[in-house]
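Here the complex is missing one protein chain, while the rest keep their positions.
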Amino acid sequence: MPLSADEVRHVAMLARLAIDEEQVEHLASELSSILEYAEQVGEVAAAEVEPMTHPFPLENVLRPDDPRDTLDRDELLAQAPDADGNRFVVPRIVADEEDGG
Amino acid sequence: MSLVTETASGLARRIADGEVKAREVVDAHLERIEAVDGDVRAFLHVTADAARAQADEVDRRVAAGDELPPLAGVPVAIKDIFCTRGVPTTAGSKILEGWIPPYDATVVEALRAAGTISLGKVNLDEFAMGSSTENSAYADTANPWDLGRVPGGSSGGSVAAVAGLMAPLAVGTDTGGSIRQPAALTGTVGLKPTYGRVSRYGIVAFASSLDQAGPVARTVEDTALLHTAISGHDPRDSTSLPEDVGDVLQDLRKGVEGLKVGVVTELQGEGYETGVEQAFEAGLHRLESLGAEIVEVSLPHAPYGLPAYYLVAPSEASSNLARYDGTLYGLRVDASTAEEMNARTRAEGFGPEVQRRIMIGTYALSAGYFDAYYLQASKVRRLIAQDFEAAFAQADVLTSPTSPTVAFPFDSKTNDPIAMYLNDIATVPASLAGIPALSVPCGLDEQGLPVGMQLMGPLLAEGLLLRVAWAFEQEAGFDPIPRGDRAAPAPGSDDGGGS
Partner (left out) sequence: MTVAETTDRTGWEQDGYHLVVGLEVHVELTELNTKMFSPDPISFGAEPNTMVTPVSAGLPGSLPVANAAAVEAAARLGLALNCDIAERCRFHRKNYFYPDLPKNYQISQYDVPLCSDGWLDLNVDEDETVRIGIERVHMEEDTAKSTHEGDTGRLHGADRTAIDLNRAGVPLLECVSRPDIRHPDEAQAYLRELVGIARALGISDAKMEEGSIRCDANVSVRREGEPFGTRTEIKNVNSVRSLGRAIAYEAERQVRLLQDGGEVVQETRHWDEGRGVTETLRRKETLADYRYFPDPDLVPVVHTTERVEELRATLPELPAETRQRLVAAGVAPAQAATIVDNDLTTWFDDAVDQEADAATVANWLSGDLLGQLGQAGVEPAASGLNGRHIGELVRLIDDGTLSNKLAKQVLETMVEERGERTPSAIAQQEGLEQVSDEDELQEIVDRVIADNPDTVATIRDGNEKAIGALVGQVMRETRGQADPRLTNELLRMTIHGD
């Protein structure tokens, strides 16, 4: 199924990628051809097949509730594009608060 | 033998015996890098001072008669996707330019524990997405066999460092073929272990359910040694296998007499270059002459492997790469709002292939498409794994050409994503099934470019694969040293390293 220009814009928005309007058409055709290739998976009759997310059936891999060493704050913040000495800083947020938590 | 053409096992033995100093070995390789890497461009970051200091430490321990770890003093090149504390780690991406991890990957810790000495970080396709290393934001790595051609990818820097005699060992990662395909294209040995055999902790994630680190070397024995050094259970990775690694070296020399080798019907024919097919055929005859029985097996769903892979891997990648947004680390492109800052940072920081895959993955996971894309691909994945199970009832190991082509010239596939993806057609099925697979050189094509033979085994059968590969290697008589270097070894590659 070919991607429309609007779908490309929507996907770019979801993926937080700033794309130029001139790119949209080219991206639509490029992504469409990749998807068309990938859509071959639809030819396989797999309705009853259990999806595979891991090659090895591991389960209950849990960690004891023991604390470990934390990172040095200065080292952590040294990598930050912007910080105020003890916290990371980003420009103002326009979108509404998400359902964090 | 020159220090830079020597094997890792040979170097380890000579260093331990005091025959040669670790410092001499390291200096010889650093000089080799100095001499040839301007043309090959394998290294993104050379840690010469740290390497020399570590070599001196090994030499002190040798002099003191201390017990040494198995690969003490042996140089190694590290794909720049492994986090290295205090050493820049970029994953080949502009978005991580200048990022210095505050911690080491488990593999990096293991390499240190085994006594190896890191020479630095080597190039890769951005976030390991690619088959030519041309997607690196920093450099196009050249194939030491022909500097006008690609080394394959994404672990192009790892294989080029090893084939180019800049390191006897390298670690890479393989998500859909990223160790095996470049190994095939550079005449090196590359192993993708069973998924979960090597810890993923500290490896910049591409596709979490497929990513697997593994060794690259010029010989099968060296590959086995490095595999042993980096494998094992890690409680910091939930998907790490608790099973014992076992001793893959023990059975290395047992030969292939009586083993059944299954040739996969679906992984040959259309799309495979004649030169590749011919070298592969010759390889099969060699295996037969060694006493293996060649049988034909079918993986009926294998043709759907690549389409399934190009849904599963981008889906996971779209989520794994969401964190690169200019907030906590890495590149930030300033803007007046956080949203715009995120979107511009990502547009500026990610290259076109990474953006393509993020968009494909985002789309494949989005409402209304999840079932047809991600879910269906995950089901096909199961069918492929079941195909392998059935095939392993008929053969001990399976084989195919590693890559449908030999090394190709720069820029020949960069404008056609699908043509580039087809490089992985033979390697992706094993990745989806999580089984171990390796590439061992099986000869040269008519242009003198290396061809690789892929061997695939059941889960955790790394030992068996290495055993078959070792027997094959002895018989094939392949010289892993690229033509130019055989004719006239580069300056600085002489014994003693000129120190």
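Some points to look at:
Going in written order, the chains are labelled A and B, and every chain counts its residues from 1.
Keep in mind that, in the parts below, contacts are C-beta pairs under 8 Å (C-beta built on N, C-alpha and C of every residue); 3 or more make two chains touch, one makes a residue touch a chain.
The structure displayed is predicted, hence computed values, not measured ones.
Contact with the undisplayed chain is limited, among B:Thr265, B:Ser298, B:Ser319 or B:Ser412, to B:Ser319.
When the full complex is taken into account, the listed residue touching the unshown chain is B:Ile203, out of B:Ala72, B:Ile203, B:Val297 or B:Leu449. Although one chain is not drawn, the whole complex shows that of B:Val40, B:Cys83, B:Met129 or B:Val297 it is B:Cys83 that touches it. Within the entire complex, the positions of chain A that touch the omitted partner chain are 14, 16, 53-54, 58-71, 73, 76-77, 84, 86-93, 95-98, 100-101. Summarising the interface, chain B meets the missing chain with residues 82-83, 89, 91, 96, 99, 101-103, 105, 200-205, 207-209, 235-239, 315-316, 318-319, 322-323, 325, 327-329, 338-339, 342, 362, 365-367, 370, 374.
We take it that only the chains that are shown with their structure count from here on.
Per-chain CA centroids place chain A at a distance of 25 Å from chain B.
The part of chain B that touches chain A in the complex is made up of residues 99-100, 102-103, 194-196, 209, 235, 238-239, 241-242, 301, 303-304, 306-308, 310-311, 318, 322, 325-332, 334-344, 346-347, 350, 355-356, 358-360, 362-364, 366, 372-373, 375-383, 385, 417-418, 421, 432-435, 459. Remark: chain A residues 3, 7-8, 11-12, 14-19, 27, 30-31, 33-35, 37-44, 46, 49-56, 58, 61, 63, 71-72, 75-76, 78-82, 88, 90-95 touch chain B in the complex.
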